[in-house]
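Got a structure for you, questions after.
For this view, one protein chain was removed and the others were kept in their places.
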Amino acid sequence: MKFLVRMDIRVPEAMPADDLAALQEAETAYSQGLQRGGEFQHLWRVAGQYANYSVFEVESNERLHELLTGLPMFRYITTTIVPLATHPNAIAR
Amino acid sequence: MKFLVRMDIRVPEAMPADDLAALQEAETAYSQGLQRGGEFQHLWRVAGQYANYSVFEVESNERLHELLTGLPMFRYITTTIVPLATHPNAIAR
Amino acid sequence: MKFLVRMDIRVPEAMPADDLAALQEAETAYSQGLQRGGEFQHLWRVAGQYANYSVFEVESNERLHELLTGLPMFRYITTTIVPLATHPNAIAR
Amino acid sequence: MKFLVRMDIRVPEAMPADDLAALQEAETAYSQGLQRGGEFQHLWRVAGQYANYSVFEVESNERLHELLTGLPMFRYITTTIVPLATHPNAIAR
Amino acid sequence: MKFLVRMDIRVPEAMPADDLAALQEAETAYSQGLQRGGEFQHLWRVAGQYANYSVFEVESNERLHELLTGLPMFRYITTTIVPLATHPNAIAR
Amino acid sequence: MKFLVRMDIRVPEAMPADDLAALQEAETAYSQGLQRGGEFQHLWRVAGQYANYSVFEVESNERLHELLTGLPMFRYITTTIVPLATHPNAIAR
Amino acid sequence: MKFLVRMDIRVPEAMPADDLAALQEAETAYSQGLQRGGEFQHLWRVAGQYANYSVFEVESNERLHELLTGLPMFRYITTTIVPLATHPNAIAR
Amino acid sequence: MKFLVRMDIRVPEAMPADDLAALQEAETAYSQGLQRGGEFQHLWRVAGQYANYSVFEVESNERLHELLTGLPMFRYITTTIVPLATHPNAIAR
Amino acid sequence: MKFLVRMDIRVPEAMPADDLAALQEAETAYSQGLQRGGEFQHLWRVAGQYANYSVFEVESNERLHELLTGLPMFRYITTTIVPLATHPNAIAR
Partner (left out) sequence: MKFLVRMDIRVPEAMPADDLAALQEAETAYSQGLQRGGEFQHLWRVAGQYANYSVFEVESNERLHELLTGLPMFRYITTTIVPLATHPNAIAR
């Protein structure tokens, strides 16, 4: 079951550079783990913004919630979520 | 070069059923042709709405314009377009 | 898996009264069938508006899409959809 | 009399972790008390967001106000409130 | 129990003048009946617009829905509804 | 001449409790003085929010400005203002 | 007492050219009458749009309502209204 | 060449009262100088808000930019700008 | 003096194809005339939409209004207008 998620990130200006670097490193590790596991299928930057569009493939809304709130930077992320369904015109790959 | 495109479709209520069927058939053929050609990489329905999210891989904005305005139903579609870029956290597939 | 769906209904002014009555009767039958089947768990009017909030319990986004687009009045309905998850503070019932 | 309430929560970044934990514990106790008492009938998370949808069954707008402003986290919550009414198509349960 | 209701009215341009006059006459009779009955407590025009703000005092959301959907012009009215509560600073009258 | 005013209040989180109490006490006194004087005719809470709807009866826009900016909490209030006019369907009271 | 009024005009596409010309002529006469009478103090086009900003000087909201709803094109105009007050920094003229 | 400018002012809460008074004094002097010079033709308060509508008469967009960014409080002002043109229905004064 | 103008075009669905073709031909001729004359400096399509961004260089707001309302398709165009000024960081060309 797929969901399109837009994430807009806004880190507090006062966060020390070291803390930010550590946070981003944790984010990378977490994100790549999910991608390798198959539940995080696409990840694209929004060109020119500190934001991304992601596609998740999960078994339930609960799992989606768990994955997103587990993001190390979740506190600084505004999410917009769209449930997707198979399109009859989509060709098999 | 990737673009995320949301399409919201609104067909005139007065359109005869046959015209609509012919239009949708043309749309399917056009869409699947682009998908087979590689420029139309993803196509998902928005669950519960007459709308979709699509990802195009094109060589230029001009080509994106050409593809979208070539949609048989273009006149009845409202597009929202986001240029995407590679995300450093995305793993190779 | 639960989804909260808001439906705003707008029927064309020119629709003959008989057609509208038939449409609403079909809507009632369809809606109550889904409710009896367990996938349509809650249905409330928005007080003072031709709109409702509904809660669906479905196995997938695909099924949600199928249920909603199957509404006899779907063409005249604007849907707003929010995926829900279990809340840790909710007590068992 | 039912009301659908969306709550978006935003806790100040500077709040010490202990204070936050105590606040959340108080919120859980308050929320579950209301649920047991029958006035707080449904509580769902918005998947992927620090937000929820709740349905209250109260005798008056005054009581709704009292319940919501009594939330320990009320100060950090943005509420959106929709009065609900019985839907003629809803089946008895 | 009070509700503030904003009504924005938009009558179809094609409605014959006689029909419109009859509709407005029915609206006046209905509105004044409710006002005399005590459930429709205030009615003000929005200066410079075909719109009004109304305050209803009803026993339930169901009754509010019944009153509003009973308006002869309901089909042409967009409603915005705010549940009100007693304000502690309000003086008795 | 009547004006409908919505006030949304947002007090700085850092304000000491004593200062807030003093401010609210001053607000109550000011508000009730205007109500007794006849220029502040209605005051209702928005159920479930730190906000109110007020109706003022003043001789001019200048007087409205003077009354509102004189609110002890004015600095923390966002106002939305709608000029009202007599409605021809309103019955005399 | 001054009010700033923005008017956005949208005439039905099907209106015959003669009817439109007659309507606009009536609008001009009405508008200039009010300007000569002193209640309609300023009238500017919004550059590049079928819209204007107007300043009215009237004795009451009721009078403002009367003037605006008396516009021959009122039915095709969307109004946005802001009550103005004297600014302490404004110099006498 | 005329421009309608709305200015919404929001001064930081932490600004010491003396600094604010000095800033407002400078603003008054600057504003009145422009008004006397003829480029700042109208200045009205928005009733009930810390905001104003102003009309500037300048020879170019560059000059408008220069005047507005020269406001002592510019940093705390959100501007909304509408280019105006002569209206054919406006009478000569 | 430069203005950035966004134009969103929406032609009535019922317009006969011949009328539309004639209208578009007139639009092209008008647009290219202005471009050759130097007042219409840039014209770009919005990729994937029936819309454009244009930059005009005119001597006054009145002239801008004259140029835009002279567009053969003006009636079907929604304009959004931003006055531009020279940027100090822009290099000479």
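A, B, C, D, E, F, G, H and I are the chain letters, set down in written order, and residue numbers restart from 1 in every chain.
Rule of thumb we're sticking to: a contact is a pair of C-beta atoms (placed from the backbone, for glycine too) under 8 Å apart; a residue touches a chain by one contact, two chains touch by 3 or more.
These figures come from a predicted structure and were not determined experimentally.
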{"item": "Interface with the unshown chain - residue positions in chain B", "value": "1-3, 60-62, 64-65, 81, 83-86"}
{"item": "Hidden partner interface residues of chain A, rising order", "value": "13, 45, 47-50"}
{"item": "Those residues of chain H which, in the complete complex, touch the missing chain", "value": "3, 5, 12, 61-62, 64-65, 68-69, 75, 79, 81"}
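Throughout what follows, only the chains that are shown with their structure count from here on.
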{"item": "Where chain A and chain I are represented by their mean Cα positions, the distance between them in whole Å", "value": "40"}
{"item": "Whole-Å gap between the CA centroids of chain D and chain F", "value": "27"}
{"item": "Contacts with 2+ other chains: residues of chain I", "value": "3, 61-62, 64-65, 81"}
